[in-house]
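Yeah, one chain of the complex is gone here, protein chain that is, but the others are all in their spots.
And then chain A:
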Amino acid sequence: MTSRLPFYFAIFLLITAGLALAVLRHVELGIPWLPGKQQPVWLVEARVDFMAMNEPVLASLNVPDEPPGFHLLSEQAASPGYGFSVVSEAGNRRAEWSKRFATGSQTLYFKVQLIPDTSVTNEPPKEPPLARRVFWEEPQATAVREVLQQARRKSSSPESLTRELIKLLQPESPEQNTTLLTSGTNYPELLARMLNHAGIPARIADGLQLEDARRRQTLKPYLQIYNGEQWLTFNPHSGDQGLPDDVVLWRQNAVSLLDVVGGSDSQVSFSMLRQTVPALQLARVEANDNGLGFISLYQLPIEEQSMFRMLLLLPIGALIVAFMRIVIGIRTSGTFMPVLIAVAFVQTSLVPGLVAFISVVSMGLLMRGYLSALNLLLVSRISALIILVIFITTGISIVGYQMGFNTGMTVTFFPMIILAWTIERMSILWEEEGAREVLTQGFGSLFVAVLAYLAMSAPVANHLTFNFPELHLVVLGLILVMGQYTGYKLTELRRFHPMKAYKS
């Protein structure tokens, strides 16, 4: 006897590969396990207001490009009468509106959809930035030097220096130097200047606090320093390192937020809304630019997609038939006839499908009885049966339609050849084994078909088979394992029950 080990190892590999790929795709692409799962999406709207001055207008707004912690899903502008484009130059993205002539108060809108995504981080700049040169006038110059010295004594790295400096510049700290420095200046700007002075590249970034249904919000400044590898974000007031989850950095590079040429009194305000979008829809939008997206069937044309939706359900049906026949031991007429019937049920829905199937088969059996008396050869008998089955389905469709049952029409979804063979087999069975066996196998087939239908029409099955086609490896593995099952079928426990009478 050959060792079964390689076989089971292969099955183990199949199943783990299928599961691992599915998990990977779930994590990487965010394809949800269950259909109908919702994911939050922040809709942020920037509103630009200004007074136009009867001349050509060019408004330019800095817009985010993959801010840390968020994934940019979509963006759009609403601004009637304006030409619009998004230009990116030197790593900055700017929304630009232009108009030949404008007068009076103007309002421009720019909307983005952001998905919280912790995997998005700031990419390290290609060239390490250099610290700006900063000039101080006395007496600030002395104060800056002393405060920096104080901070430097308690720190060892750019990060710790930044934290210490922020601590020292807090109003509670009693230092004279700090009061001198902080009075009457833009505090975050002061921090950035002092850090640059200390040789640490630092800049101000503008963040937006995300809260559901807020309007007229403004940006809050955050401090960013470069530690030699990447830009780190600090809260300039608490000294906390890192960005809170609910803050999106709208502007990072030290460029202007809004420039308006040909207008005055310009200002930007933000409003935001928390939406939920089906997670699957998000995954599909995102999958296009991910390496793992290549398995996705959404790349196919729609027509093929619907075809595959059906095809990929077949393995589920096959699994059910294998289980029912091997482990339970239900007798069916034709090995996979139940799966094909179940596929037809998916199209017709269950009750009309059952009614149509039973009526076609019983009418077919009656007619087959007559054919049987004619003593025809096999091929012509089956051919005649196929034509009769088509007559019957046509008849059912027409009568059903006349009587106002649209469901009568669905009978056409049944595979005619399979129906004809089913009738033929049932009929031979009837002649050879009697009506009892026909009923047993007929109901066995229908029972398995209904089970397969229930499994195949479950939204979860539909969702999983189509979105995680790799799970079919698991199905394949299970079917292969079942092919090795040598135990008793459930029905055999009943069949062999008289063995109880014998001592064992």
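By our rule, contacts are C-beta pairs under 8 Å (C-beta built on N, C-alpha and C of every residue); 3 or more make two chains touch, one makes a residue touch a chain; residues count from 1.
As a working rule, contacts and distances are computed from a predicted model.
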{"item": "Chain excluded from display, named as in UniProt, from \"Septum site-determining protein MinD\", \"Transport permease protein\", \"Alpha-L-glutamate ligase-related protein\" or \"Solute-binding protein family 5 domain-containing protein\"", "value": "\"Alpha-L-glutamate ligase-related protein\""}
{"item": "Residue, one of A:19, A:204 or A:326, that touches the chain absent here", "value": "A:326"}
{"item": "Footprint left on chain A by the chain that the document does not show", "value": "1, 326, 329, 375, 377-379, 432-433, 483-489, 492-502, 504"}
